[in-house]
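Just one protein chain is left out here, and the rest sit where they should.
Chain nomenclature is as follows: A and B, assigned in order of appearance, with residue numbering initiated at 1 for each chain independently.
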Amino acid sequence: MQTTKSHPKSLFPVSTHYCAGCGHGIVHRMIAETFDELGIQDRTIGVAPVGCSVLMYNYIDVDTIEAAHGRAPATATGLKRVRPDCIVFTYQGDGDLASIGTAEIIHAANRGENFTTVFINNAIYGMTGGQMAPTTLIGQKTETSPYGRKSENEGYPLRACEMLATLEAPYYIERVSVATPAKIRKAKKAIFKAFKYQVEGRGFTFVEVVSTCPTNWGMSPTDAMKWSEEYMEKAFPLGVFRDRGAEKDKTETGADK
Amino acid sequence: MKQLMTGNDAMAEAAIQAGCRYYFGYPITPQNEFTAYMARHMPQVGGTFIQSESEIAAINMVMGASAAGGRAMTSSSSPGISLKQEGISYIAGDQLPAVILNVVRGGPGLGNIAPAQCDYFQATRGGGHGDYRCIVLAPSTVQEGTELIQDAFDLAEKYRNPVLILSDGRMGQMMEPVEFKPRPKVETPPKDYILTGKKGRERRIIRSLFLKEPELEAWNKIIQEKLMKIEENEIRYETKMVEDADLILIAYGTCARNSKEALRTLREKGRKVGVFRPITLWPFPYYALSEVVRGARAALVVEMSAGQMVEDVYLAVKGTRPIFFYGRMGGIVPSATEIVQQSEKIFTEKM
Partner (left out) sequence: MPPNDKPYIEIVADRCKGCELCVSVCPKDCIELDTGAVNVKGVNPAKYVGGCVGCGSCVQVCPDVCIELYKEEKAKKSA
């Protein structure tokens, strides 16, 4: 009898500060597994965001720096330019990446900086207590959209993958979800691919994970997963928005000709 | 060999010669020559130049580069430095080295692009949120600018603290003969905090977040003790003919140049005047200044501002001598003639 799924070496076997059912833990696990599988834990530098996951270094066992709110891609740029042989990643939430840090992510992506961004989109500010995010859905009630988000006043949910896919430089952009075990398996593949591309020095890689915030959504974890599948994934369609690696393979093998 | 260079160009060259290999900046007048010099020369020395998307991004790139162990800097002018304050606070909170050049221009707001000293408060009081200080160096000649920017990298690494160079629009644009002297290698402490991946050692975390109050207080105490060491060891100032002076002219940077010129005129007239020029604006030479002013009868503070450094002079002198102030705003530099007139007024009316 063998363990087929054991605790990742790059993840401390500790209890997290995240609420019950929070998607961060799932994504942390997938990232840590990726480090183990690629054998890169010892040369990886994480850039923690401002938000619930600022404490990700309590769980993911790699060198880490905290960035100012939204600035992780700029900080990662500096790190990677000095240490091109290190694997650098930012882990950012929707307020961090899609609101206060919009400029930083777009320009790091546009420069094709050779690092990986894992973007957790759960359509709400978690740490500050449930305020509206740029990705909050139309009609979704939050502390700062108590009557539901209205497009006339607050605009529409901001789609980071689609926006970044208008740029030439990014090498890989995919949106995944953690709503079901099957989707989580797919998400893991995307995260693995993003880091693998970075190891190969291909350029900027970006994985958006549609996640949940049961606490601030006011739902049970199980209902949050259902809601995410039903509503979040409609507003944020899953899929590959850019995969230069796959394009290259096709060209090389003539598979698409 | 001396060569004629603008302050911006010369200081950029000096930074490269001091081993700066990572520069991140955003265009703003009157410091653009500095950025352009870096753009031209960084590739030649295998360094990195990035024109960032904003001042905010630039300072955060400096933070990342510094965290990875690189000698990194950014430059800007007043409005851009305001934007950098967030990052400077994080760098101070993380205890990382960084060098920031402020070629000060007229403010507030958009102000103008003429030389000014109106960022003194911002520079010397920390500038951003939280209890911290930047080491602030204020050159008054292009030659001194090149030397101070080189010292800035060593000081930043010695104390793991941001160092700010306070230049101004005139210093940046004017041309002066400058000589890049060979510099003795300065020993800086080993960088045992930088992020390289945890291979072969305990993993490292660079942070300024300490959620438990006693932990944050302890971290603050470490920073404060370090700042006290800087105050003990790094104060720099220059005096000129203060020994027998009745009136001490107190000025830094561009204003100190004109004050020295005024001194010559006043001495020729038989007025016993001296000049005290702080070189480190933080740590401010409180004690030395107080000793010098006590040896005289009064002091005149000259600034390109509404009166900012004058507050530090009050703190130094503690009411023991009358302190007068003469300042111009809007990017106007107080001329030597004006300083002479102001001094004469003090001699004839106040003493």
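In the analysis below, a contact is a pair of C-beta atoms (placed from the backbone, for glycine too) under 8 Å apart; a residue touches a chain by one contact, two chains touch by 3 or more.
Since this is a predicted model, take the numbers as computed values, not measurements.
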If you put the missing chain back into the full complex, which of the shown chains would it touch?
A
Residue among A:Ser151, A:Thr166, A:Thr180 or A:Thr251 touching the omitted chain:
A:Thr180
The listed residue (A:Ser151, A:Thr166 or A:Ser220) that touches the chain absent from the view is A:Ser220
Counting contacts across the full complex, list the positions on chain A that touch the omitted chain.
1-8, 11, 13-16, 18-26, 28-29, 178, 180-181, 184-185, 214, 220-222, 225
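Throughout what follows, only the chains that are shown with their structure count from here on.
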Note: chain B sits from chain A at a C-alpha centroid distance in Å of 40
In the complex with chain B, residue positions of chain A that touch it:
41-45, 47-48, 54-55, 57, 61-68, 71, 74-83, 86-87, 103-104, 106-107, 111
Chain A-facing residues of chain B, complex:
22, 24, 48, 50, 52-54, 56-58, 60-70, 72, 86-87, 90, 94, 195-200, 203-209
